[in-house]
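Removed from the display is one protein chain of the complex; every other protein chain stays in position.
Labels run A, B and C following the written order; every chain starts at residue 1.
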Amino acid sequence: MVPKADFDSYYGRPVLNEPTWRAADIAGYLFLGGLAGASSTLAAAAELTGRPRLARAAKVGALGALGGSLYALIHDLGRPERFVNMLRVFKVTSPMSVGTWILTAYGPHAGAAAATGVTGLFPGLGRAATVGAGVVGPAVATYTAALICDTAVPVWHEAYREMPFLFAGSAAASAGGLGLLAAPLSEAGPARRAALAGAAVEVAAAARMERRLGPLAEPLKRSGLLRLGEALSLAGALAGATVGRRSRVAAMAAGAALLAGSACTRFGIFQAGMESANDPKHTVQPQRRRLARARAERDLT
Amino acid sequence: MKHKVLEYLPFVGIVLAICTASWVAGRMPAEGRAFAAGLGRTAGPRRRTISR
Amino acid sequence: MAFDLDERLDEGRRVGFFTDTSICIGCKACEVACKEWNHVPDDGLNFTGWSYDNTVKLSADTWRHVAFVEQRKPLGHQEPGVGDLDFRWLMASDVCKHCTHAACLDVCPTGSLFRTEFGTVVVQEDVCNGCGYCVPACPFGVIGKRETSGTAAKCTMCYDRLGAGEEPACAKTCPTDSIQFGDLDELRERAERRLEQVRAAGAASARLYGHDPDDGVGGTGAFFLLLDEPEVYGLPPDPVVTTRDLPSMWRQAGVAAVALLAGLAATAWRRKR
């Protein structure tokens, strides 16, 4: 029987075209961008408060994450050789364009910060670059939230209020994790606290997001990756704050858990978005409810 | 499935590289001045000999 | 809408499509004429069993797509003669909507997508670097990324033809004039009149889709007369341009960034012991 084109959609097929983004690239990019941005800020904070090894570890980590994120971003392009076309225009309407310019500003700072940090050359310039990267870092960490929310993918778009906080928290947690992993115990205090606060914000934002999205939160609630990410982040943060204070090995394990947790969270968010884009009911039903509400309001007035 | 795993390898590799580099950076002396001390070329082996 | 303050469409010069699905015969000439003109590659040979639709959806390689819907519902006062069933067979040629507020255009980071002097939205293949952002941005599932070229592609409303004073290939070929091209204002008036006719002929479920400048995308440059709910044809019932919320997004992101900055600074507040 020619299948009934049911009320929700045309032969059950999605209304939206599935994002062409590959998870390894773009979810990876979300994670690495967050790690880079937050690490830079953490590095600046560490440097200014006299924690040179934490600062250096964070700077190197930030530069590495930046490099990785650029690799992922370019790898996902259909025409990588045209990457520079990103600089043709500056579009405030495009988070990717804004993000590109943010990265353009951030990249040299992060690079200089790491280079001077490792080599010890030009300490003055290094400090300036470190501070610069630290100030731009949060933007690097959070603009990606606007990037994915500024799509028609139902879960992403509808979650735009919480997403930046979730990303900020997740970024802080991962940066903290990297600090825990790389810095000596003596200097890891900010990393421990960043991890703890970051994980808390990440989990709180996710919970709020799921509550507010109602039926649309289904892909989020169903996501094993998100649950795993939360668990790893919380466990890492708690472990870091407790046993991690005393044991270098424990601190490293906690850091690894935090990094993994943050990555899982980003992959989970990415996956949930893809699922919502591929299920027409997530597109059609909220829109129908919205129309019904508007109609009801019209009828009232 | 194999293909899927392969797809994620670069990402995992990048993360491991970051962790390693960062870890190494964290173990350098507090006032790390490798290049400033003119020891750039031997920074590698030198790093390995440094202990906490 | 914060981000189209500067994008004022000159409605007087804007052109568009009115696709009257009540006279569509599902011949798919639009699909073929479009491909011939724009050198769009074929989209694979797959028997779907979805009535007579074997092209499935709009994509980088299908810029016009004819939907076929078999329904056990009456069509106005048509006597379908199919046993005791009510029955109707709906066909509709879908296309890029060339939205007034076009998310694909807004989010494109390279400026590959741009608004033409005709009020249409066009991808510049030589500029596009294949970031794919436009794909999830489109609330209609129109634009796609072509595997072979790595760039995004969709209906251009035959931009080059418009420049030569010719109508788009699909509208020109449409045997029953189901696809009408013209001045958008004039098309909207024509569509209103046609809707009245179709309703008078008994098709109570007929409605216009995309013609309303107050809808979530500010009205579309390609709008439709449909005989059922939009979702039946695979169209979103109440599409909203995602960038409508972008100012809030930036605000939230900004607050989050500041919080992150402050938070991380706070973690290091106490000097190292």
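In this section, a residue touches a chain if its C-beta (ideal position, glycine included) is under 8 Å from a C-beta of that chain, and two chains touch if they have at least 3 such contacts.
The rule is simple: contacts and distances are computed from a predicted model.
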Leaving aside the chains on screen, match the unshown one to its UniProt name from "Dihydroxyacetone kinase subunit DhaK", "NADH-quinone oxidoreductase subunit H", "phosphoenolpyruvate--glycerone phosphotransferase" or "Formate dehydrogenase".
"Formate dehydrogenase"
Chains on display which the left-out chain touches in the complete complex:
A, C
Would you indicate which residue among A:88, A:127 or A:248 is in contact with the undisplayed chain?
A:88
Of C:14, C:57 or C:88, the residue that touches the missing chain is C:88
Where the unshown chain meets chain C, residue by residue:
3-4, 6-7, 23, 25-29, 31-33, 35-37, 42-49, 51-52, 54-55, 70, 72, 77-83, 85, 87-91, 105-106, 111-115, 117, 122, 124, 126-127, 158-161, 163-164, 166, 169, 172-177
Touching the missing chain, which residues of chain A?
1-3, 87-93
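In this text, only the chains that are shown with their structure count from here on.
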Most C-beta contact pairs, which chains?
A-C
Round to the nearest whole Å and give the separation of the Cα centres of chain A and chain B.
23
In whole angstrom, what separates the CA-based centres of chain B and chain C?
49
Roughly how far is chain A from chain C, centre to centre by C-alpha average, rounded to an integer in Å?
31
Would you give the residues of chain C that are in contact with at least 2 other chains, written as numbers and ranges?
none
Looking at the complex, which residues from chain B come into contact with chain A?
7-8, 10-11, 14-15, 17-19, 21-28, 30-37, 40, 52
Where on chain A is chain B touching in the complex?
22-25, 28, 32, 35, 52-54, 56-61, 64-65, 67-68, 71-72, 75, 117-121, 178, 181-184, 256, 259, 263
Chain A-touching residues of chain C, taken from the complex the two chains share
3, 48-51, 56-59, 67, 69-71, 103, 106-112, 127-133, 135-146, 149-152, 229, 231-239, 242-243, 245-246, 248-250, 252-261, 263-272
